[in-house]
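Missing here is one protein chain; the remaining ones are kept as they sit in the complex.
The block that comes next holds chain A.
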Amino acid sequence: MSTEAVERRLYNALWWAKVQSAGPLEVDPETPAVAGLTRAASPDGSTVWLVPTLPSGAGHSVLEELGAPPVAVEQPNETARLLAICVTCCWTDRSAPAWPGVTGTLAQIRSVYAGMRGRAEQSSDLTLIIGSLRRLHATHWIRWDEKTAEVRLGPRVVTWTATDLSTLRDLCRHLPEPPPAELSTRPEPVERQEVLDD
């Protein structure tokens, strides 16, 4: 193998090791491509996320049939429910890909949550909601900002296939419609967005 090929393999392996240990990574758009890591431009285009992809027939989907479960998610039902709510709040143009979507708010999430439960909000709901949002943020399914109480979909959603999106579209149709988002800041001004990201 040529020196160049060896260096290329090492470069790929190091980036893969990084995304496996820390989850999808936000890098400078000038960062050279890494084989097998797909690139998702951040909403303001100033950075890109590197997200691992696997060949079909590999990944978590095959674990169930092998009877070898992955690391358990705590409160799996609540967490899945909150992911569905974030999708319905942040993926408003359902003819477009889910990434990057739009900013949703905690008020929207609480409203849809109460609607799903079919009852008025209870005091314990917020604890469950925040716990699930933190779990989903830690695993990069969403980007949850505690300070502004706003949420966006996370970079891992770029790996959703057309079939996944079709299923999610159906799911969104069955969820209560979120109220309009009242954002703490205007969504677009770039300098403001960068301050919030710190």
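Keep this in mind: a residue touches a chain if its C-beta (ideal position, glycine included) is under 8 Å from a C-beta of that chain, and two chains touch if they have at least 3 such contacts; residues count from 1.
Here is the rule we use: contacts and distances are computed from a predicted model.
**Student:** For the chain not present in this complex, what protein name does its UniProt entry give, out of "DprA winged helix domain-containing protein", "Cytochrome c2", "Transporter substrate-binding domain-containing protein" or "Xylose transport system permease protein XylH"?
**Tutor:** When "DprA winged helix domain-containing protein", "Cytochrome c2", "Transporter substrate-binding domain-containing protein" or "Xylose transport system permease protein XylH" are compared with UniProt, the left-out chain turns out to be "DprA winged helix domain-containing protein".
**Student:** Of the residues A:Ala72, A:Ala120 or A:Ala162, which one touches the chain left out of the display?
**Tutor:** Residue touching the chain left out of view: A:Ala72.
**Student:** May I ask which residue of A:Leu54, A:Ala96 or A:Leu171 touches the chain that does not appear here?
**Tutor:** A:Leu54
**Student:** Based on the whole complex, identify which of A:Ala13, A:Ala96 or A:Leu171 touches the chain you can't see.
**Tutor:** Hidden-chain contact among the options goes to A:Ala13.
**Student:** What residues on chain A make contact with the chain left out of this view?
**Tutor:** 9-10, 12-14, 16-18, 20-22, 35-36, 53-60, 62-63, 66, 68-74, 134-135, 138-139
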